[in-house]
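Note that one protein chain of the assembly has been removed; the remaining protein chains are unaltered in position.
Letters A and B name the chains as they come in the text, with residue numbers starting at 1 for each one.
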Amino acid sequence: MRQLVVTSGKGGTGKTTVTASFVALAGGLVIADADVEAPNQHLLLHPQVIEKKDYEGAKIAVKDPDKCDQCGKCEEYCRFDAIQELEIDETRCEGCGVCVFVCPTGALRLEDDTTGVTMVSETEYGTFSHALLDIGAEGSGKLVTEVRKNAERLVQDEPLLLIDGSPGIGCPVIASLTGADLALIVTEPSVSGRHDLERIHGVTRHFGVKALVCINKWDLSQEMSEEIEKYCAKEDLCVVGKIPFDPEVLDTIKKGLPVKNLLKTKAGTAIINMWKKVEGHLFKEIINWRR
Amino acid sequence: MKLAVLSGKGGTGKTTVAVNLASSLAEKGEKVLFLDTDVEEPNAGLYLKPVLEESLPVTIPFPEIDQENCDYCGECANFCQFNALAVAEGVVLTFPELCHGCGGCVLVCPKEAIQEGKREIGVVEKGWADSIKFWQGRLNIGEPFAVPVTRYLKNGLADVQEDIVIIDAPAGVSCPVIEAVRDSDFALLVTEPTPFGRHDLELALKMVDHLGIPSGVVINRAGKNNDLISELCQERNVPILLEIEFSKLLASLGSIGVPFSRVLPQWQDRFWGMYQSLKEGCPCAS
Partner (left out) sequence: MRIGISAASKDLDALLDPRFGRCPYFLIVDTETKEFEVVDNPGNMAGGGAGIRAAQAFLQLGTKELVTGQAGPNAFEVLVEGGVKIYQAPQVKISEVIELYKNGDLKQITTPGGRGRGSR
């Protein structure tokens, strides 16, 4: 089984749409939405949830007010300003346990904190692992790991695990990328698209994941597209696809049509061609310890 | 007035709105501080093109073991919730990139054999983009913790003279976003009229409600029919403050890094007008 992560340095480049089109093209796959902070894949795949589990993503300090003698030591030692006027601010607590340690009266303890749900669903195309994080919840890197673990558990003899990766360069991205056989970076022809491509490429290089590049809506700025291609040539990054801007894609999405309809658009033709190349890279070239 | 510009998902045009708002207000003579708190992808500078004068390292503490005094009891590794320490035979290993810097290991060590060093995880840069004071944070590649950079960036706000602080927040609704948006007077939620946009706007609304910050919506890439968003706004009783129609001209100006309000003065007026109306709607503005 091969793992392909579709990712981007910034959001909104069309990563989810590209992933959804691949879903329709691949045949025989397990899908994971590792973009746990803004999961969108479910809006396209219309999944039937078959399994739902609370996700305990963090530890959190909990106070027993009866035992508290208001000495204020917890507040003094907490480095995250998570205790103010002796009340715990859940949005700031990192669950380190220092307050528990310094409390002389045993009024504080660490508890598992439910910070989201993980779900396994059926879709027309294959099993789908996804999650929803509570607002402001921490530990999305662990949740990404959980989503990936669920997905890996679901793989039977499907040749592909397709992961809609998290954008950015922080913890969730690292968690969604590492362990992948191949990353497809979706970018767009703009100064920020180019800038973020460089940053995400830095991450893939850092973690030794082979990367390919797709320029989405490339014709919105041919000048920037060329610049991105130049950068890729210099960095030995293969540009496997250039997708034209196509309002029909948005229409298809707005109408909530099945993702295979995406392939009927002008952009879809470019995606089909790109998929052939990605498939080639994915199943021929990669040398990996995993079997 | 502290004004946070955010969006539930990336790529909605949050930075576009933030930079156009900042430059429109500056053109009208307001004193503006622009804060790019999207430390994983600080992009506002690509549009505002600031001259950065100062670069300040952001550090977090991590444990340094005095192997002389250590008797390898393992208390530190046992305590650490983040597994940033491990005790093998005759050595304590530390993993700084996992350390949150809570200081717990120092407290629990019975031999006082742990001190704290500092590790740079990013920088805060300060400068000027013409008359706009410009600050941004940047997280080093491979570093997982964005919040300390954001916090460092916002710590400087206590002493600023500018009347208007525009905070370009990261996308999403995670911890670094909360840190960026916290204590703002108003939140400008940027979205687009798609099912994705609507879904993520719902998340963003939940977050600002949770933080108790009044908000208004900007619809970017608006089309003829924006019911997807306007219905939600009506339901939640949130005002739509501005609609930016999709046009290839705006998109191409954006793609080469030009805030469109600079070349299209009617947009300057529209952003100015939006600011006036949100000021009225915002109980904390004076």
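Just so it is clear, contacts are C-beta pairs under 8 Å (C-beta built on N, C-alpha and C of every residue); 3 or more make two chains touch, one makes a residue touch a chain.
As the structure is a prediction and not an experimental result, all values here were calculated from the model.
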* **Which displayed chains the unshown chain touches** => A, B
* To do: Specify the residue from the set B:Ala77, B:Ile141, B:Ile178 or B:Leu278 that touches the hidden chain.
  => B:Ala77
* Check each of A:Gly57, A:Gly97, A:Gly116 or A:Gly136 against the chain that is not shown and name the one that touches it. => A:Gly57
* **Option from A:Phe101, A:Phe207 or A:Tyr231 whose C-beta touches the chain left out** => A:Phe207
* Which of B:Leu98, B:Leu157 or B:Leu264 sits in contact with the chain that's absent? -> B:Leu98
* For subunit A, which residues touch the unseen chain? -> 57-58, 139, 141-142, 144-145, 148-149, 171, 174-175, 178-179, 207-208, 289-291
* To do: Just the residue numbers, please: which parts of subunit B touch the chain that's not shown?
  => 77, 81-84, 86-89, 91, 93, 95, 97-98, 144
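Note that only the chains that are shown with their structure count from here on.
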* **Inter-centroid spacing, subunit B versus subunit A (mean Cα positions, whole Å)** => 19
* Residue ranges of subunit B in contact with subunit A within the complex -> 8-12, 15, 40-41, 43, 46-47, 79, 81-82, 100-104, 107-108, 139, 141-146, 170-178, 182, 193-196, 199-200, 203, 206-207, 210, 228, 248, 251-252, 254-257
* Of all residues in subunit A, which touch subunit B in the complex? -> 9-13, 16, 37-38, 40, 43, 59, 77, 79-80, 91, 94-98, 101-102, 110, 133, 135-138, 140-141, 167-171, 174, 188-193, 195-196, 199, 202-203, 206, 220-221, 223-224, 250, 253-254, 256
